[in-house]
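Note that one protein chain of the assembly has been removed; the remaining protein chains are unaltered in position.
Here is subunit A:
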Amino acid sequence: MYSHGSESLIKQAREIQEPELQKFYSRLVKLLQGKELGHETVDSLQRLHLILSATKYTRTLPSELRTRLLSLLSSPVEQLQVLSSAVLREMPPLSAEELNYIQENVGQLNSQTAALLLSKAGTRADLSSVCAQLLRGLDNRPSEAPAHSLMHTLPVLNTILTHSPECLTEDHITLLSKRLVDWLRYASIVQGGGASSGRFFTGPRSRQPVPIAELDGMVSGDFFTVLCVGQGFTEDQWMNVYSFSMLHHWLLTYHSVSNGNSTIETANRSQLSLSHSFSNDDRSEVDGSVVSMVSATSSSSRLLPPKERLREKAFQYCQRLIEQSDRKAQKKTDTELQKACLVEAVCILDCVCVEDASLVFRTFPFIKALFGRLSADLSFARVLLPIAQFYLNHGEMAAVDCESVWKLVFGQFPAELFSDPFLAHELLRFLRLNLEKFQLGVPQYTHFFPNLLKFLAWDSPAVVDDFVDLLPSLVTPATAVELLHTLLDLPCLSATLILQLRSTCLPISEPGGRGLLSLDAFRNPSFRGLFLFMLRGEAGSGDTIDRLSTLHDLLAEAADWPRVVQCAQTIPVLLHIYFNTVVTVADEKLLAHLILVMLERSSILLNIPTYIKEIHRVFSCHLLRMCKLHPSLVVDQSHELLEFAGIPGNVYSKEELYTHVVWVLGEYLSVSCDSRCSVSLITSCFETLEAVLFEITSSGTPPGTVCPAPRVITTLMSALAKLASRSHDLIPRVSLFLSKLRTVTRGGSVAWCSDEEDLVAIVTRGEELWSLLKAPSVAQSVLTPSPHITTPQWHRDTNVAMPLQLRALTSLTHPQ
């Protein structure tokens, strides 16, 4: 493991001084001048690499050293190639002379040199020249070149495809399409490496070619694929592997979806391709090439132009892979490879079907059969996701019923595989990328939000980013209320999932085991319903449960489990997203319901430190926003808001939320916001708030109890003043209280406020309000301004526009 020795090595490499470094360089140059390059040279080169790569600041090498290193790129010793390429990659880009040197001296581009050229490419032109050089080597290869020299060609091309697909010209694409067809479909079907048939009496003459085998040991009866084995491999079999490895990317890059005028195009193309076929230099006419069992219609494909031909061969290759994946492999790593091949095959089939819709009818039977074969086995879940993508893309065209697919993907996978980080990532990505398609074609996916949230409950840090993108689409008028409850109880879900896993792993009785109480509760039949509700997969069976606080008590010890705490930390952010979305889709009735939920749930939350405070803060912020957008909500929900505001205990336990409730009552309980606001409503609200204010500022509070926050007091006072300004009979009552306040506080400290500065602020506010209320009409316009004042449109309103006013004043005051 990483030790102090390693740390000091890195520090040394970073802090090496210039003189010592120059000495090192000259010693290295001397070593490289020698005839034999031994261990000392290799070690020094390695140290040089460490010195260069350990720091993020670039060092410069003397030019002679650079030249020596360049010459090592063509060394027959691989280690020297590797080291020189690695060192040069840490350097600034190669100069034109150095590039020329490489062109002339390195001959056929070896892998390390290609890596260097790619990494130092400064422009697309540089990439194009690497590309052209490689393809030249591909086209006219001398027969004496060593077997492995072609291997890196396709990976390098794949890199160029990723960054700059335009580097390949039409001719290049045609050439490569033909070669890919050769390697994929017509690779040798005998074992390479001079494998003998293993019989006892074998001499050089009786060495017969041995056919390739399948993964289960049977002799292969069809063309070569990545799932075929042999004692050794021929070069074209290696190229088969490299070709398939980049096939998907190739098809994605160069085979875009063809548009509508296909019939004329294909007619023209088939005319062209007739002449093409006579000059077709691929291997399909070579004697002994396998006629595939997979596709009997391959005879006509010879007439297709190269791109379409490649598509057809890719199709056949994938079909064969799907068939081969059904065999029972002898080695475990091969079983894993079969799964990966299935994923790739389905993705490629999806890609070619998107390009050529006529292939859908040929493909769907295979995909359907594959789905049938794999859907019962959860260990193939990650293979079923690309199949689901296929159904999503082409199911409608093929008029196939996809219900069972969605039930599996949204109903079963999250419920049973929530703890698999790779499945979570891929499923959520699948949902993210196809969100529009789902919203149009499978809108019922939103009903599965309880299942989807299980991923979040289990591993919040890893998937919260995905949910930031997905949550808005899950917020619909139908799901909004239940979703809010579910989000608030996500830490409970987290705990429940942990208990679910534990109860299957642990024995029934475990002495002194952690989490014993909650685990007992989980297994207790009388609480079964609570936990089952948490674990539900679909929405619609009720917004929440009655005995929620019971559940919270049972899970009390889970409040410090790390997974639960991590989950709780992500909820505030998601709630913000929820509320931001819900105000855009909900009508006033729904928003009113949500306010009730907020008030109700503010006291029913799992007791995790800081969680409750954070949730209250989010509630406060959004209560404010909602009431600002729809002021009549306050009058609508005045009964519940007053009920909340009338409980003195809320001042202490829910200070933030209480403050905001009082504020919205003061601000929006007026006739100008909602015509249903009656004098009696204002009076009853006034009385409720007055009672609370009296109680919390009474001198009767025993010393040592916690003081109410100053902000609550000032907010209450302001609210009372605002209400009084709308119903002038109430003004004397407020004024009386405010003057009493001044008297009481003149006597020094008070029991309900410990800080002197805060007291001064409260008293000052009281005095301001008191003097304001002395002139009721002024108070009314200040404390209850009419809407046209609070939403100024100075630039739009011709009567009030500032520029006009100023111009008028100017013309009046300035003599003409």
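Note that a contact is a pair of C-beta atoms (placed from the backbone, for glycine too) under 8 Å apart; a residue touches a chain by one contact, two chains touch by 3 or more; residues count from 1.
The definition used in the following text is that contacts and distances are computed from a predicted model.
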{"item": "Chain excluded from display, named as in UniProt, from \"NADH-ubiquinone oxidoreductase chain 2\", \"Adaptor related protein complex 5 subunit sigma 1\", \"Beta-hexosaminidase\" or \"Glycosyltransferases\"", "value": "\"Adaptor related protein complex 5 subunit sigma 1\""}
{"item": "Hidden-chain contact residue, picked from the options A:Glu78, A:Glu538 or A:Asp755", "value": "A:Glu78"}
{"item": "Contacting the left-out chain in the complete assembly, out of A:Leu252, A:Ala559, A:Ile604 or A:Cys707", "value": "A:Leu252"}
{"item": "Options A:Val343, A:Leu474, A:Leu665 or A:Leu681, residue touching the unrepresented chain", "value": "A:Val343"}
{"item": "Sole residue of A:Pro62, A:Pro461 or A:Pro477 that reaches the chain not shown, by the stated touch rule", "value": "A:Pro461"}
{"item": "Contact partner of the left-out chain, one of A:Leu99, A:Met151, A:Leu303 or A:Val671", "value": "A:Met151"}
{"item": "Footprint left on subunit A by the chain that the document does not show", "value": "1-7, 9-10, 43, 46-47, 49-50, 53, 56-58, 78-79, 82-83, 85-86, 90, 92-93, 111-112, 114-115, 118-124, 126-127, 151-152, 154-156, 158-159, 162-164, 215, 226-233, 238, 241-242, 244-246, 248-249, 252, 331, 333-334, 336-337, 339-341, 343-344, 347, 382-383, 421-422, 425-426, 429, 459, 461-462, 465-466, 562-563, 566"}
